[in-house]
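Partial complex: the chains shown occupy the same locations as in the complete assembly.
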């Protein structure tokens, strides 16, 4: 997907997504930041700090994947009306290189938005020496629900 | 894999894995606990609390995956000699049901340990009303390295 000025989302979408992101306890606990919201694409950044590392001091695959998963979910939400939610059905991620540098950036991009299922590409970049480097790549399947989360049962 | 008494690992393996786990800043930050170490299988538990949730109050797929990823990695390490490490090449996880209850438990089990690559099955359970329920299932590929983490370069 190419992105141009008209890919900017309107204020309602932006506020809705920012409000949802603010409710994600994990994102707040990790220190993740929602940095870009366009139609079908969302960026989330995470600073490298001891709280998100694995045993060698690199960012843990789980933290890398967590922000990628959220980026994909919100990328899908940019395309849906209010009161719609998405649940992650599954995702797959390859870790290509350790995250060197002071932060990483996950980019979720909608490949196909369907009536029920939406498929996103997930990419995570690091910035060693100021250069952008792909450190993780994946793919995600999302399930669209009108009003999720109310009863704790499986809704797929 | 069936597990019997002889699947218990020796003290050296147990201490090595516990020490590595203690260095995983993310696991500590999430509040994850290493609860069982047998040959080719490791269990990690995570309590449900606001710091690990998504926007509806359920445990975030990223947190679920993070402990599953660590469980698989340590399951592989139980089969390898000291000074060996593993890196996650990739994993895929399906989220089957929301995590209802006060904690979840990830179980990583080695399906095949190879010279270079090890494949694990990943399972995550919740315990609503005291009953064990599979809430996530996945598969993971790990890369075995003699001495990783020393130079920050890609070692695959």
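Note that the chains are named A and B in the order they appear, and that numbering of residues resets to 1 at the start of each chain.
One rule holds in what follows: contacts are C-beta pairs under 8 Å (C-beta built on N, C-alpha and C of every residue); 3 or more make two chains touch, one makes a residue touch a chain.
Note that the coordinates shown come from a computational prediction; the quantities given were computed from them, not determined experimentally.
Complete-complex copy count for the single protein sequence, taken from this structure file and not limited to the 2 chains in place, is 4.
In this text, only the chains that are shown with their structure count from here on.
Chain geometry summary: the mean Cα position of chain A and that of chain B are 22 Å apart.
Listing the residues of chain B that touch chain A in their complex gives 20-21, 23-30, 49-58, 60-63, 65-67, 69-70, 85, 87-98, 100, 138, 148-149, 152-154, 156.
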